[in-house]
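Everything below concerns the one structure shown next.
Missing here is one protein chain; the remaining ones are kept as they sit in the complex.
Order of writing sets the chain letters: A, B and C. Residues in each chain are counted from 1.
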């Protein structure tokens, strides 16, 4: 049973993986996004994720739908955590099961790229001496088309 | 601590994932190969994997070394199970951790392709009405160069 | 009556996560202009908008009871 969820709790990686296992699947690709300590030499202390949860879950479901249209027979689950996270905490888990390995990699990669385009989740980074919402909140650059690109539908 | 192991026991996916997590990693890609029930309409009942364990572990380690040369800072672990497996059982787990997501996908994909080239592991498939060693054991086709291609070293 | 939602940096900037306004039959672009007059520090020019949890273009008309959410550039994953 596929899962598309925003949660404030720790993500159970096994539960996400198990949700996509099925007898026709021979390959399961899992992507886990964790909080990285250093980005371009800058030290992160913690992160805070905020979402528009009801819409974010709809968008996650939509990504799952896009995947099953692009790669028939491929099952996916996506769980994204919100709230305050520490170094190495898991922020997002994507699991994709497919008959053959190529599609499991492609669909998983597609899912993470789409999350970064269309799912209303925001990350605030806390450093030793400051904090900032990531994602060009101050609009110094615009989306080229005024909104995220929406392929496939 | 990276793991490169052949085992007759069930693979603990979490242990493999945890072995690659480190503070500089922001992305962990995991590939899980499971026993698929149907391949081109043919129903598999079970699989048996056999290995040349000591050499296979050396080759897995070699793949890990190739990965860390191709993608500096990327950590990997690979565990392959041998013995008799049932439908949906896990045969192989690859975990790759990297600072950025692109390399985690690339290195994971590289690992599974290399396993299929250079690691002495063989799969015997059991169907309702027969069994066969997979991998062209009868040498109806040869490796183009008489041995698997060895890139990068 | 419409509900307007703000998130992340924009929410911190105006100090509110939600506004109620007696507006309807108004283009999103006009609603943006009105809110930017009310909160001079707020920039919505290139912010995406969702109406009732679906992305909507700037020329879309906001209807009574709509939930309008301003979606600054996302940074999940």
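Here is the rule we use: contacts are C-beta pairs under 8 Å (C-beta built on N, C-alpha and C of every residue); 3 or more make two chains touch, one makes a residue touch a chain.
This is a predicted model, so every value here is computed, not measured.
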Omitted chain touches shown chains B
Across B:11, B:27 or B:112, the one contacting the chain not displayed is B:112
In the whole complex, of B:22, B:70, B:100 or B:123, the residue touching the missing chain would be B:123
Across the whole complex, the chain not displayed is touched by chain B residues 33, 49-52, 54-56, 58, 80, 91-92, 112, 115-124, 133-139, 142-143, 146-148, 150
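Basically, only the chains that are shown with their structure count from here on.
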Cα centre of chain A to Cα centre of chain C, whole Å, reads 24
Rounded to the nearest Å, the gap separating the Cα centres of chain B and chain C is 49
Touching two or more other chains in chain B are residues 101
Shared-interface residues of chain C (touching two or more other chains) are 77
